[in-house]
Structure formats: structure tokens, C-alpha cells
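Okay, here's the structure, questions in a sec.
Here the complex is missing one protein chain, while the rest keep their positions.
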Amino acid sequence: MTKQIIKAAILGATGYGGIELLRILSRHPNVEIVAASSENSAGKKLSEVFPHVTVKHDIILSKLQDAIKVPDIDVVFTALPNGEAMVIADEVLKTGVLIDLSADFRLKDEKVHAAFYKMKHESPHLIESAAYGLPELYMDEIKSARLIANPGCYPTSILLSLVPLLEAGVIEAGGIIADSKSGVSGAGRTALKTPYIYAEANETMSAYAIGTHRHTPEIEQQLSKAGAGLAVMTFTPHLTPMTRGIYSTCYCNLAGDKITNDEILEIYKDKYFNRPFVKVLDIDTLPQTKWCSGSNNAFLTARIDRRTNRVITLCTIDNLGKGMSGQAVQNMNIVFGLPEDTGLFDIAIYP
Amino acid sequence: MTKQIIKAAILGATGYGGIELLRILSRHPNVEIVAASSENSAGKKLSEVFPHVTVKHDIILSKLQDAIKVPDIDVVFTALPNGEAMVIADEVLKTGVLIDLSADFRLKDEKVHAAFYKMKHESPHLIESAAYGLPELYMDEIKSARLIANPGCYPTSILLSLVPLLEAGVIEAGGIIADSKSGVSGAGRTALKTPYIYAEANETMSAYAIGTHRHTPEIEQQLSKAGAGLAVMTFTPHLTPMTRGIYSTCYCNLAGDKITNDEILEIYKDKYFNRPFVKVLDIDTLPQTKWCSGSNNAFLTARIDRRTNRVITLCTIDNLGKGMSGQAVQNMNIVFGLPEDTGLFDIAIYP
Amino acid sequence: MTKQIIKAAILGATGYGGIELLRILSRHPNVEIVAASSENSAGKKLSEVFPHVTVKHDIILSKLQDAIKVPDIDVVFTALPNGEAMVIADEVLKTGVLIDLSADFRLKDEKVHAAFYKMKHESPHLIESAAYGLPELYMDEIKSARLIANPGCYPTSILLSLVPLLEAGVIEAGGIIADSKSGVSGAGRTALKTPYIYAEANETMSAYAIGTHRHTPEIEQQLSKAGAGLAVMTFTPHLTPMTRGIYSTCYCNLAGDKITNDEILEIYKDKYFNRPFVKVLDIDTLPQTKWCSGSNNAFLTARIDRRTNRVITLCTIDNLGKGMSGQAVQNMNIVFGLPEDTGLFDIAIYP
Partner (left out) sequence: MTKQIIKAAILGATGYGGIELLRILSRHPNVEIVAASSENSAGKKLSEVFPHVTVKHDIILSKLQDAIKVPDIDVVFTALPNGEAMVIADEVLKTGVLIDLSADFRLKDEKVHAAFYKMKHESPHLIESAAYGLPELYMDEIKSARLIANPGCYPTSILLSLVPLLEAGVIEAGGIIADSKSGVSGAGRTALKTPYIYAEANETMSAYAIGTHRHTPEIEQQLSKAGAGLAVMTFTPHLTPMTRGIYSTCYCNLAGDKITNDEILEIYKDKYFNRPFVKVLDIDTLPQTKWCSGSNNAFLTARIDRRTNRVITLCTIDNLGKGMSGQAVQNMNIVFGLPEDTGLFDIAIYP
């Protein structure tokens, strides 16, 4: 039996999404990396730019336009700034699958996209066909898709927490709050702004983008799919002094007053039964972001606050793993008919 | 004119609350530290135990029982584990003022205290007379008190945010959520448990004590004073990888749909007018915990989420400053008739 | 062709060395973990103690004495406190290979061992046969050994830097200084002492154990093997506020004044030619500890200071990787005739 080999290109290989894709794909048993682009470092060997990337076969970085012209590419990962994947999507899709780590194809409503991302969509005709790449929730759509909109990091942690409960009808669609905390790597490698330098971001915590964060419409769009009549939710992101990790604490009103905490956890366990990456924690354990570092795992649990008739859901992921590049590889596995955890067996680095 | 000199004793001088009291009081123009106790280090010079405490006049640490026998003490600060101040309170109050940094005298209901702190109260007759030492909210009670229950760090940040809005009637008393994030020093200097060692607490975030945290009844007790008919609230504390700082993000339902964000900020500004430590931030600025490090300042603001008819309040303090020892000194100033910011002019260390 | 399967036991599975062994071995293609011991958690499932260890086949932790009785064990890793492997070594060696991560078998001179580790050696008859498990320097001894003394983390980083230069005769054996900086995980998971709690170890740096560190005789013993007549060296370890990583900066007097920096780097490149884990950096790049995090890689370079006729060597490793568990697995690979990098392809987590 011949082993399936997927030829992959990584566009934007020197940002944090790209570096993490390189780390994962370089050890993936079914992947050959045939191109990696970086506008600033084109022509250099990967090992020159990142001495720590000790891959067996060194890669020469190329310009994006050269990278996508490499013949027989099966899958292109775009780890580019927002607005760039949409420009090349048609060309890429002629020959291969496109897994886009940016926000270009996440929002179904072109006008909402324009309002939040301050740009005109260059490929509106492709939006409808893009699958929202959160495999634990939308497996079937992903299986048959050629264009995957890889979810945002915050939405991944929040949707994994809320969709099963909305679908089960145990929480109200209205009144949901998501209070999320993210490590600083979420700002990216090119975030050369004062708030992100070490001396400013270290030893401090701060909320940001209250009421305006671009992930809000993405979360609301998917929540609406899960629970009819959903209006709106409140999302408050916070910057946290750690490199990796997202912690999402959500507050939901229970739809009735009968459901038990065990039943809530059962809903999660049923939903994520036999899925390798979402670990449902029992009543005696609360998740930590460190448990996800460098892995594609999510840890999830919930606690009922009987006095206020609420459920508090708690979910941790690595923002660069399940929140970004790990999930992108999981999507690739599914599209190409591989077991979804192929090449994604990493346990978190601990401590 | 003779300068007023207050003779102070610090019981529990080698914990984080005690060290911070030493730092502040050693530069206080009206204070002479006449005793400092440490059961483990009694007999040693302070500079032996803490080389960094470069006070002009070195202090010899004593046993607690010796410390409280020093004659003519005007004020005793108890920075002791819960349950110890209540044992010596009567004796201390015979001659001086007692400012207790523990939880012994915070809860008015003896049964609630017993349930949350798992101990019998040793001085129930003193509970009624204890003033809850949050000066921006309860100035009058503090002025005339001899026994001050210094508030918990979480409650300080949450009450400063909520009480003015409850008193103004602009938020509903029901449905309040407080999502708080604390630096690790909150666990204390003797927290020799695995979760608090560096390699475990670094680079991770985790919620804890959901639905069971001891500060919950303390917050609810004070919220009830501010808004009649208050039932219960939800409080979720999180451990954050930084040494100092508390960030409290609270979510409240607006009582009507007319109030503007500016009006909310005006309520804060009115409430804290001419008070030196609570800084109300305008609509274009969100607080950071780093802005408080080493100071007695609190930064506070609020944002209306019109779509969900909620207000999100955001407050930062230093858990060892306004959340503990800074506030204790502020209380002392008030009790002794000094301007409340005497000896508390520190600006935060930045960066 | 049948794939070779090595049955492995990990003794001390819940310390940092043990956890890292579990992380590596659970993905090793030729290893089956047949036992894992923990005195405190015996009887529990591994996933109960460490939710983040998401291995396919859960492991039930056992007492050490039960673990070593599991039949047909091929290799036992002892990640135990000093003094424990020496007690069970004879029993283990009856049936399998012993790879000891402690210091029990590193020192050839029993008296030196007794002086530095304050204990009587329980198995002095085994000391001679123990191979010092630093494969890039002592491959032949390791290949034929049944008992491997896995090196200390500091010695690994220092010996990789110095041995090639001593062997080539380009540095003087006298006058060597090693100034090393280590992350806090080096203190271990059970280091429940004040200096290691987060609030104490965060945001500070400190030297420790000057002139008395137990790794000193270990380094000197191996340096002596490399350069005849070596007397003694100076070793200063420092605790650094990061979880993982060792940075060793060594200062050596050049034996002559002719050698160029390129020639020094050539000596390294020759020595480590075709070795997968030691990466020699060219003159324009200095190593970082982050480049090693979670991997078995070492980064190494040197700079000549012509004005003082010295060479400064710089080496980084992950103290729990090449400095401990990664190297232990590398040793296992060699003993069992596998390519030395089997199961050790991890690239560092970055950022």
C-alpha cells in the first residue's frame, strides 16, 4: 500500500501561525512541504531565519507569487494578514485546497465583514462555499469543502463551550457573556507596537477592544446557527502576561432550573465522544492553559451556579494550536480523508 | 507645632502583607514602628530576614505575645492567618486601634463566617463594632471606629466598581457577575503548595474556587447594603501569571435603557470626587494592573454594551496595595485624623 | 520485518523528569510504557494526576516496588531523588538496562560522591561499569553499557562546549570559568520552598551554591578525561525567571594566539558532524534558550576575544530535554541499536 503524500505550501511562513504550521507539518507522516513564502526573507534558507527550526530537509523561502506556482500543490495554508488570502483564493483553488488562517472567509455576511475589517471583499463569490473549520462542530461541511475558513482563536474556545449547550436547549440564547483571556502571542510576530514590547506587556493585565472586537460577529454567527432566535452576546477579551494560551470563561442563563451539573457534563461528553482533542473535565477539575501548550488539545468543563441559575463554562486552548495552526492541520486531515489526529499527537509541554 | 507620632505594631511582619506594611510605614511621616512580630524569625533583625528592607533603624523581630506587650502602642496591624486576630482583639483594643488585614471581622453574620472559614468565632461580641475599611465607601464608620476589618483584595476592586452604580439605581441588584483575575502573590508567602511554585504557576491561567470563594459572602454583604433586595451574585476568581495586581471585570444589567456611558462615568466621578486613590478613566482608556504596582491607586471605568443593555465595569488595583496594606494605612490615617493619603504618595513602578 | 518494541518502565513518573519522559516515550515508535511509578499517586490513572497527559492508553501508576516487578522490562528509567536508584540498581540490571537520571552513578570517585551528596553509596561495585551518558562525546561507552548515568543539565551544556576545544588543544585546561543560568524547573516539582514559589522566583535573578554546587565535580571529572593535567574550574550557577532552559557562558584561555574564530567553529562542526542534536551556530548568530524548549537540541557557538586572548563559548539546552529526559531517551536509542534521534524529532515550541 502506498502512503498518501499531501504536498503542502505555507504562505506567510515566518509569522507565528506559519512557524507553528512548520513545526507540526515537518513531522506529519503524510505531508511534504513543497513551498513556504515570506516576502521579507525570500531567498533565505529557513534555518537561517529560524535556527531553531531543525527540519531534516531545509526549505528555501520564496515570494508568495512564486510559492503558489510550485506545481502539484495539494493544499495551501494561508497564514497571511487579513485581506490577502481573498486575493489569491481563486488561483489557489484551481489546483488545490485552501485552508485560510485569516478572517477572510469566516463571515457569511459580506457587509458585516466590511464593517469589522474595514475592507472590501475581493472574492465575495467564494464566501458561501467556505466551510467554517471547527471540526468538532462542523465535520460534514469540512469533509466536502475545498475552501476552509479556519476559526479565530477566541471563537474556537467559546463555540466549543456554548454550541453543545445551545443545541441541547439547556441554556438561553440571550444574555451570554464571554470573558476571555489571551496570551500575548495572539498579537502576532509583527506587532511592533509599544503595548506588546516585553517591558509593557509583562506583569500586567488589561481588557481591550470592548464591544468592538472583530471576533464578536464570528462568534454570534455560529451561535445563531446553533440556537434559533439568538440576538447578541457580550465579549470581553483581556491581554494576559503569558506567551501562549486562551482561557474563556462564559456565563449563560440556564433555560430551566432542573438540569444538574452532571447532565451538563454529559452533554459535552456526548458531543465530543470519540473526538481526540476536546477533553471534558469532571466536576473536581478546572482547566489550565498550560495543559494545552504546544498541543491541539482543548480542555472544557462547566459549573452550575444554582443560586443565580447560571452555568459557567470554562475552556482552555493554545491560541497557536487548537486556536490556529493545529486546527488548520486537523482540517487538512479531514479534507484529505486521514484520521483527524494524524500528526497531531503532541502532548502539552509541561511545565 | 508638634508632629503627631503614631506608634505602630505589625503582627505577622514577614508575610507579604507585613512586608508591604513595613515598606509603607517605614517612610510614613507620622509613624514609628515600635514592634514587628514573626513567630519563625523572632530574635532576628529584620535586615537579616529581608536584606532588601533597608530601613534606617533596624527592627528586631519578636514573638507576637511580646510585640503586643510593648507599651503605648497606638495601632496594631494584624497581618496574620485567618483566625488569629480574633483571639487577641480584646487585648489589643484595650490600649489601641486594631486594623485587621485578615477576614476575621469582615462578615457581620457569625454563621456565614463559620460556614466559609470553617472556624468558630472567638470574639463574636466585637463583630458589630468593626468598621468595614473601604474608605471611599464607608468613611464615616471608619472615622469613629477602633476596630477596622480591612477588606479583601477582590471585594475592594468589585465594590469600588459596583456600589456607586447600585446606589445611583442605574444597575439591577440581581444578575451581577464579577470575573476577577489575580496575581500569584495573593496566595501569600507561605503558600508552599505545588500550584504556586514558579514552574507550575508561570505561563498558565486557571479559574479556581468557583462558587465557593470566601470573598463571595463579603462582596454580597456589602452589595446588599448598597441596593435593597439584592439576592446573590456570581464570582469567578482566576490565577494569573504575574506577581501583583487584580483585574475585576463585572457585568451588570442596566436598570433602564436611557443612561449613557458618560453618565455612568459621571456617577463614578461624583462618588470619588476629591478622593486621592480612585482614578476614573474616560471613555478612551482602559485600566491596566501595572498602573497600580506598588501604589494605593485604583483605576476604574465602565463601558455600556447597548446591544445587551449591560454595563461592563473594569477596575484594577495592586492586591498588596489598595487590596491590602496600602488600604490598611489609609484606614489608619483616617482613624487618627490625618489626611487619608499621608505617606501613600507612591506612584506605580512603571514599567 | 517486525518492528522492535522496547518495554520501558519510568520510576518517578510524576516529577518533571518523569513527566517529560512520558511525553517523549508516549510518541516513541519503538517504545511501550509498561509501568510508571509514583509513591504518592499509586493506584491512580495517569490522566487523573495529569489531565494534560493525553496518551492513547492510560497508565495506572504503581508503587516503585510493583513497577520493577512487571515482567520483561527492557529498560528502566529512574527519575528519582538522588540515592534511590543505587538501591535498586542490581535488581533492575538482572533483567534490563538502567538509565538513571539522578547523580547516583555519575561520579567515578566514591569519596567525592559521598562528600558532595552526603550519603554512602549503596552500589559501589556498579560505578565502574556505568557509562556517562553524553552521546555526542562518549558514544562507544554508551553503546555497550547496561547502566547509564545520565548527565546533569549544567554539565551537559558545559561539556558540549569545552570537551572539543580541550581535545583539540586550543584552550588551556586551567582557568576555565562556567557562568550558567538555569530556568526554575531545574529545582524540580517537589521543591516546595519559599525561593521557588512564583512570587519569589518571578522577576528576579540570583546566583547560588557558589563553590559548592554538586555538578562541579561531575564537570571536572569529564574535563579531566578530555585534557590531561586539568586541575579545577570555577562554576557559578544562576537561577533565572523562566521555566525551562540553560544558558552556559564559558570563558577559556586560548592555548596560543593564532587560532581564528572560524577555526574554533570548525572544531565544533567536525566534532558534531552528522550528529542530529548539537547545532553549531556561525559567527553572526548567538543562541537562545527558547530555541530548545521542548526539544533535545543544543545550540552552540564561540567567540574569540582577541584583546584578552580568550574564547567565550555559548551553549543553550532545555534543562528537561537535552539536559535530562531527552538525553535519556537518546541514550536508550543508542543502547538498543536504534538511530539516536528516533522519537526525538521535536522542534522547539516557538514562541
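So that you can tell them apart, the chains are marked A, B and C in the order they are listed, and the count of residues begins at 1 in each.
Note that a contact is a pair of C-beta atoms (placed from the backbone, for glycine too) under 8 Å apart; a residue touches a chain by one contact, two chains touch by 3 or more.
Note that the coordinates shown come from a computational prediction; the quantities given were computed from them, not determined experimentally.
Of C:V112, C:I177 or C:L192, it is C:I177 that touches the chain left out of the display. Of A:L21, A:V75 or A:A201, it is A:A201 that touches the chain left out of the display.
The residue touching the chain not shown here, chosen from B:V55, B:V112, B:L192 or B:A226, is B:V55. Interface with the hidden chain, as seen from subunit C, comprises residues 175, 177, 179, 181, 199-200, 202-208, 210-211, 231-234, 236, 238, 240-245, 247, 249, 251, 286-291, 293, 303, 305, 307-308, 310, 312, 314, 316, 351. Along subunit B, the points of touch with the absent chain fall at residues 16, 19, 22-23, 26-27, 50-55, 185, 189, 203, 243-244, 279, 281, 285, 287-288, 290-295, 297, 299, 345-351.
Annotation for subunit A: contacts to the undisplayed chain at residues 16, 183-185, 187, 189-194, 196-203, 241-243.
The rule is short, and it goes like this: only the chains that are shown with their structure count from here on.
Averaged C-alpha coordinates put the centre of subunit A at 36 Å from the centre of subunit C.
Centre to centre, using the average C-alpha position, subunit A and subunit B are separated by 39 Å. Looking at subunit A, one finds that residues 203, 243-244, 287-288, 290-291, 293, 351 touch two or more other chains.
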